[in-house]
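Presented below is the structure to which this report refers.
Only one protein chain is missing; all other protein chains are in place.
A, B and C label the chains in the order they appear, each numbered from 1.
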Amino acid sequence: MREITYRQALNEALVEEMERDERVFLMGEDVGPYGGAYGVSKGLIEKFGEERVRDTAISEAAIIGAGLGAAMTGMRPIVEIMYIDFIGICMGQINNQVAKVRYMFGGKTKVPLVIRTEGGTGRTLGAHHSQSLESWFIHIPGIKVVMPATPYDAKGLLKTSIRDDNPILFIEHKMLYNRKGEVPESEYLVPVGEAEVKREGSGVTLITYSQMLFYCLEAAEELEKQGISVEIIDLRTLLPLDIQTIVESVKKTNRAIIVEEDCKTGGTGAEIGMQIMENAFDHLDAPIKRVAGADVPMPKSPNLEKLAIPSKEDIIKAVKEILGK
Amino acid sequence: MREITYRQALNEALVEEMERDERVFLMGEDVGPYGGAYGVSKGLIEKFGEERVRDTAISEAAIIGAGLGAAMTGMRPIVEIMYIDFIGICMGQINNQVAKVRYMFGGKTKVPLVIRTEGGTGRTLGAHHSQSLESWFIHIPGIKVVMPATPYDAKGLLKTSIRDDNPILFIEHKMLYNRKGEVPESEYLVPVGEAEVKREGSGVTLITYSQMLFYCLEAAEELEKQGISVEIIDLRTLLPLDIQTIVESVKKTNRAIIVEEDCKTGGTGAEIGMQIMENAFDHLDAPIKRVAGADVPMPKSPNLEKLAIPSKEDIIKAVKEILGK
Amino acid sequence: MEIKKEEAVFLLKKMMQIRQFEDKIWELLSKNIAQGGSHLYAGEEAVAVGAISVLNPDDYITSTHRGHGHAIAKAGKLPELMAEILGKATGVCKGKGGSLHLADLSQGNLGANGVVGGSLGIATGAGLSIKLRGTKQLVVCFFGDGATNQGIFHESLNMAAKWSLPVVYLCENNLYGMSVSVKRASAVEDLTKKALAYDMPSENIDGMDILAVRKTVRKWVDFARDGKGPSFIVCDSYRYYGHSRSDAKVYRTREEEKFWKGRDPIILFGKKLIEENILQEEEIKGLESEVFDEIEQATKFAMESPLPKPEALYEDLYV
Partner (left out) sequence: MEIKKEEAVFLLKKMMQIRQFEDKIWELLSKNIAQGGSHLYAGEEAVAVGAISVLNPDDYITSTHRGHGHAIAKAGKLPELMAEILGKATGVCKGKGGSLHLADLSQGNLGANGVVGGSLGIATGAGLSIKLRGTKQLVVCFFGDGATNQGIFHESLNMAAKWSLPVVYLCENNLYGMSVSVKRASAVEDLTKKALAYDMPSENIDGMDILAVRKTVRKWVDFARDGKGPSFIVCDSYRYYGHSRSDAKVYRTREEEKFWKGRDPIILFGKKLIEENILQEEEIKGLESEVFDEIEQATKFAMESPLPKPEALYEDLYV
């Protein structure tokens, strides 16, 4: 199968859905001629024109608010927040408006809105351009949170997200844009809300998502050489959480480690861990572990930045610990 | 000892600290002649004048930003966000600026800023005036999160928070303002970061905070009559979490239930539960339970609002379940 | 006065409906039958009724925390609105929204909002949607004087002006945001100046005079429909009740209240209609008692309606 980058995969998803449905349009900072800060929307303005590919002012709150208003009145907007680090500025709009209008209004409206953004560490950009804030959003009933790791999932999930009638926060990862992977030429969709076992194994289940998937896969390779078998689940969607797939795996391996890039305290691993405890306590042979980011703002120094997020070695160490090796 | 309300206790703390230190001032919407939406700052403008008790425009982002700027340059501001529901509007300022400047600047500044706000359900105000959003903030390294339940703790913790050189999110509860409790006439402080065992017991540990403390206490009374002994920990501070006090209790009771008013998924109970698992797994005789709010925006209807948060009955039921009764 | 009798009756009655509706809510609040917060619109009727009366049914509005008046003016049905405020299953939002979240999408009311300034972005996006869909609709975005100090107000006006969106931004200046006067909150007292930052046309009018409101709003509605873009209208008005139930109104004088009540929009319009021989005193009395009956019926409906079923808690969240 052909291999394309995560960036290209996302770009194809945008193009295909905009061709398919003229209610779909894209709006955000520098999404036009510049093609988006990470190049995902390159070529779109040439293809679809200025009306459907709209460069906005640096006004995150109005971007989200306007996306919502358009979604409530017959359009299917995709809005972009350049870095998830800036999403605090429009958190009021996302939490109080986007996520709540449908419920507050007794189900009498729907919000087919995709908020595309980008997060994670790896480019030594410091504390305002390296955050992983997904856990705020799994605490907001009314939205869904999607975080693809592979080009295949990126394309399939973005297409599905655009067709979903619910608001979706779609979080890409800055270190994955250049990563290549197999993506079919023909159309396909990946359902929102389904995790996937990306590697089968028997000794321990690693539950992860986004960039950390690749750290886990590398760790698993190395562990295999040492005779340790690891199963890896890529959540792909964080809300709703596919707890069933997780529990099935944990029932098999009896051990779970959550590997997450965000700050540990109050992070996504806490919720995932609690749900495992609530659903599979009797199957656990050891306490669930979290391999997570440090509880600090992201430091600039490249060495500290690396230290602040899980490494392959951290994962290997945790696996060995949980296995008592 | 004399009994005063939570509102009065907070008011006294403000007065005492403003008298003690002239760098302390209060700023927010309707904090002046109106005395604050819930009356906490009544009488302050008369006592301290317009310079130190400042009514602002409805500009939450600038309120926080200005509080930060003042804190970095020699003042000790207390700023008020009327409802925590609106805090999304200034989330960017809190997350990126307030919490991060000290670390980003290599420790070369400090931020003695108290952000007072109010949350919780109980007045059938609907989805924009009933939220419990504390879990977002335990995921922000750099700030502390304080949530007092009793008048005693409200006063002692507010005074300590004002004297703390770190930024503190101080969350009051709308249903507690009128609640009375013992508060000494003479000065005292309650340390930030320390939980308290509010009721000793042996069968199960209830871990809770803010309004839910009283629900737990009532449930414990009733359970006692049925011969079930419950220990209750009031966290009082959510970040940093006093995990030691929790673990000590769980080692004794071998069972833990977290009772929280916020939406369950991604809530504070997830983090507390995971920390118990990480620190006391071998002492657990049953899976940790969460009694938590429903994963929905708060509905207006009084009956649905009640259903959406834990009730005394829910707590009793969970205790019996965890004890296998 | 260029107004037909039928139209005059419609306008007068709508204003009376709002007034009596609000007085009734006040009564229900005092008796603790209505719970929670309700920000009452009494005194400002000419603004909502005047502005909305020049719209087409498929035009949109966005409303505020003080939204009963907008909802009633935008073809809202009194019983369902009253039921919603009481949190009943028969309410326009099935009892999930309440006073702060009255919305009726089927009537083009994109919703009240518990957050000051919370609807500004939505209105702007609805305007963008109209432009992209190429219809002849437009949006009237209501908000208070206090909301003009919120960041999103500025971001929205800039966006709408830049993109020439069909949105009329209508500021209800009732002199206070809760307890803080415009004078104490805003660097400019003349709020039309805020539109200068966007080269947006703006006008300040008497919001107690329904005909003035209609005339001005119609002008800017036509402007928007002609594709000429957004506008900013400031309507001076006054809320009769306190901000909410617990408000002791220490921040304003009884004289000021008297002054504004002396300019009551309903009385003013009624007098004018009598003077110009369009309506007779008795007809007005008749209307008043018609409305009285409607409100009584709405109240009865609301009070007798059931609360939502427990299952409703988890309904209506996702599609």
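Convention: a residue touches a chain if its C-beta (ideal position, glycine included) is under 8 Å from a C-beta of that chain, and two chains touch if they have at least 3 such contacts.
Predicted model, so just to flag it, every value in this text is computed and none were measured.
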From B:Pro141, B:Gly156 or B:Pro310, the answer for touching the chain not displayed is B:Pro141
Sole touch to the unshown chain from B:Ile64, B:Ile115 or B:Leu206: residue B:Ile64
The one of C:Gln17, C:Thr90, C:Thr124 or C:Ser186 in touch with the missing chain is C:Ser186
Touch with the missing chain holds, among C:Leu28, C:Ile152 or C:Ile295, for C:Ile152
Even though one chain is not shown, chain B touches it at residues 25, 51-52, 54, 56-57, 59, 61-62, 64-75, 77, 92-93, 96-97, 101-110, 141-142, 144, 164-166
Residues of chain A touching the missing chain are 29-30, 32-34, 37, 55-62, 85-86, 89, 123-129, 294-297, 299-304, 307-308
It is residues of chain C that touch the chain not shown, namely 149-155, 157-158, 161-162, 184-188, 193-200
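As a convention for this text, only the chains that are shown with their structure count from here on.
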Under the touch definition above, the chains in contact with both chain A and chain C are B
Of all chains shown, the one whose Cα mean is least distant from the combined Cα mean is B
Looking at Cα centroids only, farthest away from chain C lies chain A
For the pair chain A and chain B, the C-alpha centroid-to-centroid distance in angstrom is 30
Rounded to the nearest Å, the gap separating the Cα centres of chain B and chain C is 36
Multi-chain contacts in chain A, i.e. residues touching at least two other chains, fall at 61, 92-93, 96, 103-104, 141-142
Where chain C touches two or more other chains simultaneously, the residues are 93, 95-97, 101, 113-115, 118, 151, 317
